[in-house]
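For this depiction, one protein chain was excluded, whereas all remaining protein chains were kept in their positions.
Here the chain labels run A and B in written order, and each chain numbers its own residues starting at 1.
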Amino acid sequence: MIEYLSQHPHVIVLLVTLLIWLGIALYLWRLDRRLDELLSKFSGKTVEQDNNTGR
Amino acid sequence: MFAWHGALWAILRKEVLSLRRNRQWVAAEAYFVAGAVLVVLFAFPPVALDADVRAGLVWVVLYFAAMMTVARSYTIEQDRGTLLYLMHTAPSDAVYWGKLASAVVWVMAIGLSQWLLMTLVGLIPFAVQVAVAMLAGCAAIGGATSLLAAIVAATQMRGWVFAAIAFPIVLPILFLGVESVATALAGGGLGAIAPELGIMLLYMLMVSVVAWWLFPFVWSQS
Partner (left out) sequence: MKFLFYLLALAAGIALGFSGGIQRRTWRRAIAATIIVGVGIFGALEPPIVGTFRDAIVEATATPPTVTVFIPRGGASLLNDTLLECTDYAGATMMCIVRNAEIVLAQVNAAPMLLTGESISHEVFRVISTDSAPTIMLPHIPALGEKARIMYFHVPSAWAGFFAFAVTMIFSLRYLRQGKHDDDVIAHASALVGTLFTALAYISGAIWAKFNWGKFFNWDTRELSVLLLLAIYAAYFVLRANTPAPARYRMAAVYAVVASIAALFLIFIVPRITVSLHPGSKDDANIGPILSPEHDALDLTKAAVFSIMLAGFTVLYTWMLSITARFHILRQRLLGQIS
């Protein structure tokens, strides 16, 4: 793996680029999920229901 | 100019008195330093160590001993229930500089006793510049972390919060401190360690002045 990568530097570049976008995507995905949690918390459910789902 | 200098002396005096009343703290610090030095002695024969390694060992012990000390300076007021009293009776400037001075003196005392102990057991050679490097580091740690001790008094889980928030602030001091002690142990004179000590004390000065300005935000109720 390391041997292959040091022979093919453009793959390293690709790897690093993808990693950075993956990091940003992961961050947005997490934020997206938290936003969804917040929305479902305030979308007409009663407090009892919230307690039942543990939210 | 120093309308609060009377209060400052009163705070310092209070710190010394409370130390006399809480001698178990002195004993705890002494046990910690002695224990840590003993462990080092069990693990390594002192003659076989490089200056770098010895400098590292000196600072590991010093760092933890200093953290224990500084963390206590404000939380002790809260534990005794005297925090509010102090808030209402003394000007915040006097509290800040009084606590800072006592932290500096106390950490330097630990540094000095550690230097003595380590010199006695032969871990470090008897040299003034080593003591100077260690004491300057101690002063810098005491001065730079005094505000953080006031911050942690308002938090839960205080011990490890202090360790977490003090580490980044102390890191420049540790970095320069290890370099200067290593230089001193390798035979460098006072002139060789002066630049590092200068930067370290400048850093402490910068942090403590900014912290002085920020202290009223920490030192208020609510």
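We take it that a contact is a pair of C-beta atoms (placed from the backbone, for glycine too) under 8 Å apart; a residue touches a chain by one contact, two chains touch by 3 or more.
Values in this document were obtained by computation on a predicted structure and should not be read as measured data.
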Check each of B:L49, B:V121 or B:A154 against the chain that is not shown and name the one that touches it. B:A154
Which residue from B:A27, B:L120, B:A164 or B:L190 sits in contact with the chain not drawn here? B:A164
Taking the full complex into account, what residues of chain B touch the chain not shown? 147-148, 151, 154-157, 161, 164-165, 167-169, 171-172, 175, 199, 203, 206-207, 210-211, 214, 217-218, 222
Give me the chain A residues in contact with the hidden chain, please. 2, 5-7, 9-10, 12-13, 15-17, 19-20, 23-24, 27-28, 31, 34-35, 38, 41-42
